[in-house]
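Yeah, one chain of the complex is gone here, protein chain that is, but the others are all in their spots.
This part shows chain A:
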Amino acid sequence: MAAAETQFPPPKVLTYPAATPPMLITQGAEGRLYKTTHLVPTRPCALKYRPPKPYRHPILDARLTKARLASEAKVLERCWREGVPVPAVYAMDPAAGWMMMEWIEGIPVRAGINAWLGERPEDGTEAPVVDDTPLVDLMKGIGTAVGALHRTGVVHGDLTTSNMMLRPREAGQANGDVGDEKNAKGKAVEGDVVLIDFGLATQSMSDEDRAVDLYVLERAFASTHPRAERLFTILLDSYGKTFKKAPSVLAKLEDVRMRGRKRSMLG
């Protein structure tokens, strides 16, 4: 099984020579992500590839793939122009099912938070007074990034901590002494939040759509990081300060939660 999974043929474009061989990073339901290079060996990029789906009619499949990649690229461009932290688009061939974008250094936010929480005692028995500042800062960073996204009129559609990268700050940009112990521990959750994976993104300015985006993140966060759930309000607080209509989105979030609860009681 595992062997078969790694034997998917790469897209044609990756069969041509490059200074370093492309590396398969993830294999998702919709597509694959490779780390490779754009134009020159010193410019790393992420190549997103949506392979043809054998069960779909080839012409329909090609059209769908093309439309989805085009839509993802357009959203990325729009966000980038507006100053929302997302990867830049480098090159694409929608008909062939691939798009190259800026490689974001670092780790997914999910991994960062888990690494940070991993250092804590499992239960609260003799919980030492720990300084949550680095994680709190990260929560604020996520809230600000999502707020910037919504402000430009884009809703993500699949907000999770896997669809955000934690990009290390360049040397000298970090505040405080790099050497001290507290900082070393904080490293796991230190960095700038970069939003990725806009395959399901849409344009919307409605409170409802934005609130659903936040709700999806809230639920995903609670199940992925149950031990940090209480910090989610910090994220929402900072979101609330990012644009004029943000407070009304937060009010709407209450409704969305209510509906969610009712649905789960019925289901």
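Quick note on the criterion: contacts are C-beta pairs under 8 Å (C-beta built on N, C-alpha and C of every residue); 3 or more make two chains touch, one makes a residue touch a chain; residues count from 1.
Assume contacts and distances are computed from a predicted model.
In the listed set "2-oxoisovalerate dehydrogenase subunit alpha", "Ubiquitin-related modifier 1", "EKC/KEOPS complex subunit CGI121" or "serine C-palmitoyltransferase", the entry agreeing with the UniProt name of the missing subunit chain is "EKC/KEOPS complex subunit CGI121". Touch with the chain that is not drawn comes from one residue among A:A91, A:A115, A:V216 or A:L231, which is A:A91. Remark: the omitted chain is touched by one listed residue; of A:G28, A:P52 or A:G83 this is A:G83. For chain A, the list of residues touching the undisplayed chain reads 13-14, 16-19, 36-41, 43, 70, 73-74, 76-77, 80-83, 88-96, 100, 102.
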